[in-house]
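Some notes on the structure that comes next.
Every protein chain but one is kept in place in this view of the complex.
Up next is subunit A:
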């Protein structure tokens, strides 16, 4: 996942200038001279494709030769495509497992990593390091750990007397194996966000609660936890947005299989575009996913005005 989103883009700030000094031609030229390279690149590769994708979704195209107008056929196909709905349901199931699991694990870990203990930097690094591990590497490593014949996980299972499992190679388990792998990869991210929120709780608030006779546990539940709520809101939406777009973790482990058990929406899109060469239909799927994500993004922007800044010390 490589998309970036600022938790809250601040409202554009009106340029403060000494009153009475009108904008000069030199300023226009300098401003554009400085900004143009980035603006042109980002516009060309970030904005133009959005409109273009929308246009593609109304075409029949294999993405190599010029497309032909298709009207709403791609969207009609989408509505009637059982594989699309199957993938949508599966994506939803994935997100419903991935998001709460990541958050539920991250909060207690963040609380632990917020303590003043010797070696805390090392502990933190251990929790954050999966975050920089590439998905390909993660996929290869988990493929070995969860190997049905000689993987470490099966060794642990047989220690407690359980039979060997297929994990990524078992249609009934593959999706859960993907959930476990992506939780490992994203946990550090969620911990960082929670940690930042916890560190932003004003110290005097905690001291005041202590003076009022709050124990440490009590002050955690009644003082710190409510302060973490905005961060939870941000995480909930942000993890959902990313969960709905999951592709690479599936590609590097199961390629959507076995028996389509891990064919999520964006993987279906990829198949349509680069295996079936139905670029128009793929674009239509993309537009629908985008629309859903847009709704989540707008919700996030509405709810999270307060969490525009996290800082970790």
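Keep in mind that, in the parts below, a residue touches a chain if its C-beta (ideal position, glycine included) is under 8 Å from a C-beta of that chain, and two chains touch if they have at least 3 such contacts; residues count from 1.
We take it that contacts and distances are computed from a predicted model.
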Chain not present in the shown complex, as UniProt names it (candidates "Phosphoserine phosphatase", "Carbohydrate ABC transporter permease", "Thioredoxin domain-containing protein" or "Xanthine dehydrogenase small subunit"): "Carbohydrate ABC transporter permease"
Which of A:97, A:178, A:192 or A:228 contacts the chain that the document leaves out: A:192
Residue in contact with the excluded chain [from A:74, A:242 or A:262]: A:242
Given A:28, A:89 or A:216, the one touching the chain that is not displayed: A:28
Missing-chain contacts mapped onto subunit A: 1-7, 9-10, 12-13, 15, 17, 23, 27-35, 37-39, 41-50, 52-53, 56, 63-64, 109, 112-113, 115, 117-120, 122-145, 149-152, 154-155, 158-159, 184-189, 192-193, 195-196, 234, 238, 241-242, 245, 247-248, 251-252, 266, 269-270, 273-274, 279, 282-283, 286-287, 289-290, 293-294, 297, 309-312
